[in-house]
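Here the complex is missing one protein chain, while the rest keep their positions.
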Amino acid sequence: MPSPRNATAAVIGAGDFIGSAIAERFARVGYTVVAGRRTAEKLQPLVEKIERGGGRCIGRALDARKEDDITAFLEEADKIAPLEVCIFNPGANVNFPVLETTERVFRKVWEMACYAGFLTGREAARRMLAHGQGTILFTGATASLRGGKGYAAFASAKFGLRAVAQSMARELGPKNIHVAHLIIDAGVDTAFVRERIRERGGEVAVAGIKPDQLMNPASVAEAYWQLHAQTRDAWTFELDLRPYGETW
Amino acid sequence: MPSPRNATAAVIGAGDFIGSAIAERFARVGYTVVAGRRTAEKLQPLVEKIERGGGRCIGRALDARKEDDITAFLEEADKIAPLEVCIFNPGANVNFPVLETTERVFRKVWEMACYAGFLTGREAARRMLAHGQGTILFTGATASLRGGKGYAAFASAKFGLRAVAQSMARELGPKNIHVAHLIIDAGVDTAFVRERIRERGGEVAVAGIKPDQLMNPASVAEAYWQLHAQTRDAWTFELDLRPYGETW
Amino acid sequence: MPSPRNATAAVIGAGDFIGSAIAERFARVGYTVVAGRRTAEKLQPLVEKIERGGGRCIGRALDARKEDDITAFLEEADKIAPLEVCIFNPGANVNFPVLETTERVFRKVWEMACYAGFLTGREAARRMLAHGQGTILFTGATASLRGGKGYAAFASAKFGLRAVAQSMARELGPKNIHVAHLIIDAGVDTAFVRERIRERGGEVAVAGIKPDQLMNPASVAEAYWQLHAQTRDAWTFELDLRPYGETW
Partner (left out) sequence: MPSPRNATAAVIGAGDFIGSAIAERFARVGYTVVAGRRTAEKLQPLVEKIERGGGRCIGRALDARKEDDITAFLEEADKIAPLEVCIFNPGANVNFPVLETTERVFRKVWEMACYAGFLTGREAARRMLAHGQGTILFTGATASLRGGKGYAAFASAKFGLRAVAQSMARELGPKNIHVAHLIIDAGVDTAFVRERIRERGGEVAVAGIKPDQLMNPASVAEAYWQLHAQTRDAWTFELDLRPYGETW
């Protein structure tokens, strides 16, 4: 059972895989995790799992695209205990040819993956600056560095999020806020990724997934933890993550 | 007097400097230029200048953030003569510390510099594909590659625009549409830039601007023209532009 | 017949394709071309072709890895007429798994593709600085940006050459020397590339090469010319070139 810290770690986009694994990783070392996602009920298994392990986790319905909502969410976290870590881990991966990308999709993907990240980072920083410290981590993807075919909407949002992270890191680093950006450059072992493998290659392909071919969410979460654990004389802004067998 | 071509060049963001210079460059070789900016009256000097030179230019009020408006604008251009060139040259440079960047500013800058670019590119491509050819050029900036201090909003939008350009280039190149992105990585000789130099260093600084220290809009426009003039066996996706004396 | 200029353009690595095309391009506008490659006899067809067109070209055996040789070569060029343009266009593409890359190969590829480029650039700059102007252009490749499988030697040399180009551009730009680097990011139509296509897909594949699928050396050469033609208030340091149908 972790000895509790007087600090919260907010996870925005606490989905079933990476987001949950990050929440568990920080709960394991005593942080009170405040987890947000669109549907609060879906957070119940995470909350229960963390509590069974002796940790503390609060789940909240959250639409991080709404300024008032994300502000209230982080405000609540900061009242429970000083907000020390904030992780922005949106899910908004879509693929459409550019000519079939509606303005609605383009806007929505940006709101989820970039605009919400800006709001989250800004509001987290406000609270952390009051405490004189903190860590803000943004989840990036292959599409953060490359606008591939079919990724006009998604890559545009992820490029934009990376710029926000860079600007924040340059402005807030000297104020003792560690801002970092992780490039998840391969498939994490999620239901979504397995489904895509199934679509392409059928059950045979899914059955043929080799050990460590997909990233274990817990392994990804470990990288988030290590970034937070860095001493401030040697901070990383950006790192990439991919499995050993990945072609890149 | 140029011999007219049966083709239009649309310039979205036909401001007083780069946008106007691009319009003049394409008018000079016979394109009918269809120029759009927020306030139609401000286009009058450009239209008159081009017409005095024997060229053709049509000015239209345009808010490229409105899907119906940009669609109608390009539709009109394509009716005058086949749309062959489309240049997206927004002006949206702002600088605010991230904590002072309102959600309104962040959204507006994105709408002007990125979202409008997506709409423009998509709608231009639709018309060009019908003709089997075309060139779409996006204006980038230093902030397309670097999220500097105070540039969370602007860099985020410019990074996002670059991703759109990359995705479009990869999808549309094989369909004979040349998509390119120009990194304007220094000051162009505009009223805005001279004003910033004045703010920092006073009249002395403005008076001390050396020849070729700032980019002449006509020189920048030449690069747009050369990209369009490339044969399709050797297309450039991206190039940078800066004056000889610039520190980078 | 071009009206002659009192200026030389040196082409180091004046191979049968890109190098020769560049030589022809500059000869066409009146430069005396001084072309160097390992075997002087192989330059004879180029010299004759240029002379038949009314231009001037001098061919010299050159091992640009030898400091004295490249110095003498550029010295000779500069004596014929002021050295105004210098193009470094080495050929050193090899592919070996890293474990099968001998130290001899690694060193030789570096000497040809990087070290010779440093010597060439430095010696060209010395002469150009005396005249107060000049253009130095370096040929890059996909491997300038990406260390792919089998490219430890070649990519290492091309990365290194790009660094030389960057440092030179930053140091010499303010002294009115235009240094640029071109990323040739696809197959140029050369005997070497056709042979590789043949190896992979047989005669059928070669026969199936579509128009504009490979870059015409003359199209590539045009980009070199345009870089040199830029006015100094808007210089490009880097651009990429690839055919319209290329996947990247």
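We call the chains A, B and C, going by the order they appear; numbering starts again at 1 in every chain.
Please note the rule applied: contacts are C-beta pairs under 8 Å (C-beta built on N, C-alpha and C of every residue); 3 or more make two chains touch, one makes a residue touch a chain.
Only a predicted model underlies this, so the values are computations on that prediction, with no experimental measurement involved.
Just so you know, the chain we are not showing touches A, C across the whole complex. In the complete assembly, the contact with the undisplayed chain comes from C:A165, out of C:A21, C:V47, C:L62 or C:A165. Touch with the chain omitted from the figure is made, among C:R5, C:R28 or C:R126, by C:R126.
From the set C:I18, C:V85, C:C114 or C:A234, the residue in touch with the chain omitted from the display is C:C114, counting the whole complex. In the complete complex, the residue from A:R107, A:R170 or A:H228 that touches the missing chain is A:R170. In the full complex, chain C touches the hidden chain at residues 67, 97-99, 101, 103, 106-107, 110, 114-115, 118-119, 121-122, 125-126, 129, 143, 146-153, 155-168, 170-172. Listed for chain A, the residues touching the missing chain in the whole complex are 170, 173-174, 176, 178, 212-216, 219-220, 222-223, 226, 230-248.
The rule is simple: only the chains that are shown with their structure count from here on.
Centre-to-centre separation of chain A and chain B, using mean CA positions: 34 Å. Chain B and chain C have CA centres that are 31 Å apart. Centre-to-centre, using mean CA coordinates, chain A is 45 Å away from chain C.
The multi-chain contact residues of chain C, meaning those touching 2 or more other chains, do not exist; every residue touches at most one other chain.
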